[in-house]
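Missing here is one protein chain; the remaining ones are kept as they sit in the complex.
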Amino acid sequence: MLVVLLLVCLTIFTMLRLVPGDAAELLVPEDATPEDVARLREQWGLGQPIFVQFLHFVVNAVRLDFGVSYRFRDDVTHLIGQRIGATLELAAVALLIAIVVGLVFGIWAALRKGTLVDGILSVLSIAGVSAPHFWIGIMLVLLFSANLNLLPSGGRLPYGIDIPHVTGLLIPDALLSGRPDLAWIALQYVVLPATTLAFGMIGIIARITRSSMIDAGQEEFVFTAVAKGLSVPAVVFRHLLPNALIPIVTIIGLELGGLISGSIIVEVVFSWPGIGTLLFQAVSVRDIPLTIGIVVVYTSLFILLNVLVDLLYMAIDPRLRTKGAL
Amino acid sequence: MQAIDTASETETRPVLVADGLSLAVRGASGLTPIVEDISFAIARGECFALIGESGSGKTMIARAIMQLLPKSLLEIKGRLIFQGRDIASADAATMRSLRGRQIGMIFQEPMSSLNPLMMIGRQIDEAMQVHGVLDRRQRRDRVRQLLADVRFDAPDEIRQKYPHELSGGMRQRIMIAMAIANEPALLIADEPTTALDVSIQAEVMEILSRLRRKYHLSVLFISHDLSLVYQHADRIGVLYSGVLMETGPAQALIHHPRHPYPAALISCAPRRRTAGQRLKGIEGMVPSLAAPLPGCRFAPRCSRASDDCRAGRIAATHNADGTMVRCLHPLS
Partner (left out) sequence: MQWFDLKLWLGALCLGAVVFLAVFGNLLTSHRPDEQNLMVSLEPPNLLSDYPLGTDQLGRDILARMVSGARVSLAIAASVVVLSGGFGLLLGALSGYFGGVRDTIIQKVVETMWAFPPILLAITILAFFGQSLGNVILALSIQRWIPYCRIARAQALTLRGKDFVSASRIMGGRTVWIMSHHIVPNLIASAIVVGTFSMATAILAEASLSFLGIGVPPDIATYGGMLADGRSYVTEAWWLAVIPGLGIFFTVLGLNLIGDALRDQYDPKSHLNIG
């Protein structure tokens, strides 16, 4: 894993060096003084052999020092730190929605295999992955905000409302501060973007749940469970579902990348103050330090999530534990 | 719901009676018959072996008793009387209360019959918890005792293990422990040793016999192997192509079979005595019940068949000594 991270840094570094122009110029705002430029040269090791420059790059990345964003005139790390909570909360809520709704529909379709419900699910899940996130977002806003006036159309909180900062995640923060009313407000703001982000994934999870449940249902231990006298819900939830989870977790792991890239689009559509919007802003003005910082953070997050998925496997399936290293 | 029997009635009344049982499977092309007009009785504490080759329908009988397949798939005609109640037409709730409590079942494939994600102790515990008989501590003690019953020396160790850490023979013993956890009246064993090594087979059979005596269990033992049931069964029923050809006490049936089919089976069984003798077989193959065959279904392969054997359905002859033969020319 560390090797991969290193190679990722190498890739970004290579791309950076391939950009035409003086590296120092690229990394520094227009109105920088010669001292700033000199300091930058030293920090990034510019002028020294490429290998040393790469070393500087890696060291800086590890220290979470990506320089200063010229658009925001602020430390890149600080900027990311401010906004990463928003992205994490959005992704978490979206994942939660996708898993819960997906599992429910998948189990339902598996139990009603071959019926109309099953067919509808099949169609809806293909349709769900065929629509781009930004379109779904706009459509949902059109429906729920503009027409029905039920939900806000953008942002994370209404102007003037503040939630005390504990974790950076608004809903838990509000609850922890004893203000469930604020949590409710925050929830209303996160619902549409999270649903938009979850859209395609619901269909994917539902489909794999369905097929996985059907496969697990053919296993002998299901007969054993029935022969013990267990009721249908007990067989489904205590025996079938846990065994069906493994392929489902696999698919969720594979979809995490899509979740991250989708979040960038969704954040832009909903003016959600996360690092996705930040990336968009950075890219619009060719703010290289900020871009690099966000790319490194996103990629590290992705790698970390994959590791967590692997750990989750081991937690679910005892057969993987005795085998040792994964 | 019937009234609870008195102790004497429980002792004398057969645990399971199949009366004119016919099973058919509902598929895309309609109803496929599996077994026809099966009748037998299992007394308390008795081991009744149902012998048949693959395709004879014996597994389906086991599944029908437990109603493991939905009624939309498996059609049951006739009566299945368990402890005085007809369960062929019982509803789901009744079946659930019987399964694992009054009727236990063990299956053929121990490698896949246990939930791979659950600890052994938990799976056995679940068999009792579901019927709410004992409290947690009592169940824990009972699990230990059951594991000792099925010959595990270190019950506390085994309790914490997962199925993949155990061999096939060990898993089958766990299955037995689960099936008898609530001291059922009837244990259905569907080819429990077929997938096991010969040495483990003997061990499992011995455990079953011992438990049968200890708990006064009636056992419906389904197998294709006559030699296996020779030592352990009290009575045997021979199934051929979905029809019960002969039933009778085990020793008598094996030494003096009356129906040509079991006679042929027994003569085919390799014996130690005469070396150099060729292995015998019965020519032909078992027809499925779905294949239309007027008359006796064994006739095409029978050396004693005559024209009236092929004419129409052969009725069962019930003898005074409690045996049954379905043949027009039985051996004496």
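Going by the order they are written in, the chains are A and B; count residues from 1 in each one.
Everything that follows uses one rule, which is that contacts are C-beta pairs under 8 Å (C-beta built on N, C-alpha and C of every residue); 3 or more make two chains touch, one makes a residue touch a chain.
All values reported here derive from a predicted model rather than from experimental measurement.
Novice: Indicate each shown chain that the hidden chain touches within the full complex.
Specialist: A
Novice: Using the definition of touch stated at the top, determine which of A:Val100, A:Ala131, A:Leu150 or A:Val166 touches the missing chain.
Specialist: Looking across A:Val100, A:Ala131, A:Leu150 or A:Val166, the contact with the absent chain belongs to A:Ala131.
Novice: With respect to the chain omitted from the figure, which of A:Leu55, A:Leu96 or A:Leu254 is a touching residue?
Specialist: With A:Leu55, A:Leu96 or A:Leu254 as choices, the missing chain is touched by A:Leu254.
Novice: Using the touch definition from the top, which of A:Trp108, A:Phe144, A:Phe280 or A:Tyr313 touches the missing chain?
Specialist: A:Phe280
Novice: Which of A:Ile214, A:Ala234 or A:Val295 touches the chain that is not shown?
Specialist: If we include the chain that is not displayed, A:Val295 is the one touching it.
Novice: Give me the chain A residues in contact with the hidden chain, please.
Specialist: 3-5, 7-8, 10-12, 15-16, 18-19, 126-127, 129-135, 138-139, 142, 146, 208, 211, 247, 250-251, 254, 257-258, 260-261, 264-265, 268, 279-280, 282-284, 286, 288, 291, 295, 298-299, 302-303
Just so we're on the same page, only the chains that are shown with their structure count from here on.
Novice: Could you tell me the distance, in whole angstrom, between the mean C-alpha positions of chain A and chain B?
Specialist: Each chain's C-alpha centroid was found; their separation is 55 Å.
Novice: Enumerate the contact residues on chain A facing chain B in the complex.
Specialist: Spelled out, the residues of chain A in touch with chain B are 219-221, 223-231, 234, 238-239, 242-243, 316-319, 322.
Novice: Going by the contact rule set out above, which residues of chain B touch chain A in the complex?
Specialist: Going through chain B, the ones touching chain A are 66, 68, 96-101, 104-105, 107, 109, 112-118, 126-127, 130-131, 162, 164-165, 175, 178-179.
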